[in-house]
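Single-structure report; data block below.
Every protein chain but one is kept in place in this view of the complex.
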Amino acid sequence: MSAFLGAFILIINMSIFYLVAFLSIVFSLLVIFSKNPVHSVLYLIITFFTFTVHYILLNAQFLAIVNFIVYMGAIMVLFLFVIMLLNLNRDTEPMHSLVIKIIGIIAGGCLALTLIGALKATLSYKVPVVVTKSDLGLVKNLGKVLFNEFLLPFELSSVLLLSAMVGAILLAKKESNAIN
Amino acid sequence: MESLTNRKKVLEQKPMNFIERLYLPAIVKGMAITFKHMFKKKETIHYPEKTREFSINYRGMHSLKRDEQGRERCTACGLCALSCPAEAISMIAAERKEDEMHLYREEKYAAVYEINMLRCIFCGLCEEACPKEAIYLDGNIVPADYLRRNFIYGKDKLVEPTLT
Partner (left out) sequence: METAFIIEKFILVTAVFAISLLIAMYSTYAERKVAAFLQDRVGPNRAGPFGLLQPLADGAKMFFKEEIIPAQASKILFIVGPSLAMLTACMGSAVIPWGQDLEIAGKKISLQVTDINVGLLYIFGVVSLGVFGVMIGGWASNNKYSLMGAIRAASQNISYEIAMGLSIIALLMVTGTLSMKEIAAQQSGFHWNIFYQPLGFLIFLICAFAETNRTPFDLPECETELIGGYHTEYSSMKLGFYLFAEYINMFVSSAVMATLYFGGYNFPFMNDLGFSANVITIIGTVGLFIKIICFIFFFMWVRWTIPRFRYDQLMNLGWKVLIPLAIANIVLTGVVLSLT
């Protein structure tokens, strides 16, 4: 009975994964193809939400919730904010000159090449990655890893963020001084 | 400039000190004041059940008075219409017949007496002008209506009901 139930749960898990993966691909495509920038941002928010679901499926609760707060709750709000204020729509869209189109194609092609290369590199691992500890993504374990093994990069990145913050304030300040 | 009366008080505004700038004591004080009002007597009068009493000199809807024997006092002299600043009163006089002695006190009476309540400003000048003490503004508030023509009150609405 319990073996059957376990298999059943596994099937549900897998089908949820495939459903969410499909949704995240669909919505990320919609981000690119929708004409209205505000709709683009909203689709991007849904895409991030599907990523959150992926994290939850991996039992990485902390990452899931941080993705939820930082990307969906903060960064995307600011994106939405700016785009709504600029009031971009089809009429104000910049001209699509041929040069820009060519540059876009080249840049996109480079990205696609890199991604394919990265995918090929992972394909060379014959053994699939298996998560040995299921509670790897919980706060306690994540904190221990971050503050022991990766202390230096963690602190460095925090200093980077701090300097970015100070820089932003400095930029804002300078402008107001110029007006005065 | 120097003030002539010297009664002007100059209000000195001191800069707020730290505790005042926190605003917390002021907020607590304000909260206490509003909380006290929870237990104060409620000023509401539950209207349809209870009505507020009018003051004794309140001027409401007009009524045409009768004398002790139930006869209409009005003699249709027209002084009220003349005194009315809003031109709200109009009337048609008629002569009393022999068999109407018990209905009207004077020989002349108002066959039609109309007050336009939309024009009336309830000043009470008609009441003061009346030599026969026939009109008084001692009624209630004039009720609302949907049609303008319903605000022209005739004798049916104005004359006091008979005592019997």
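Order of writing sets the chain letters: A and B. Residues in each chain are counted from 1.
Definition applied: contacts are C-beta pairs under 8 Å (C-beta built on N, C-alpha and C of every residue); 3 or more make two chains touch, one makes a residue touch a chain.
Not measured: the values here are computed from a predicted model.
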item	value
Given A:Val31, A:Leu58 or A:Leu80, the one touching the chain that is not displayed	A:Leu80
Full-complex contact with the absent chain, from A:Ile25, A:Ile106, A:Val139 or A:Leu162	A:Val139
On chain B, residues whose C-beta touches the chain left out of the figure	27, 30-31, 33-35, 37-38, 40-44, 46
Hidden partner chain, residues of chain A it touches	5, 38, 42, 45, 61-62, 65-66, 68-69, 72-74, 77-78, 80-81, 84-85, 138-139
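Here, only the chains that are shown with their structure count from here on.
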item	value
Averaged-CA centre spacing for the pair chain B and chain A, given as whole angstrom	73
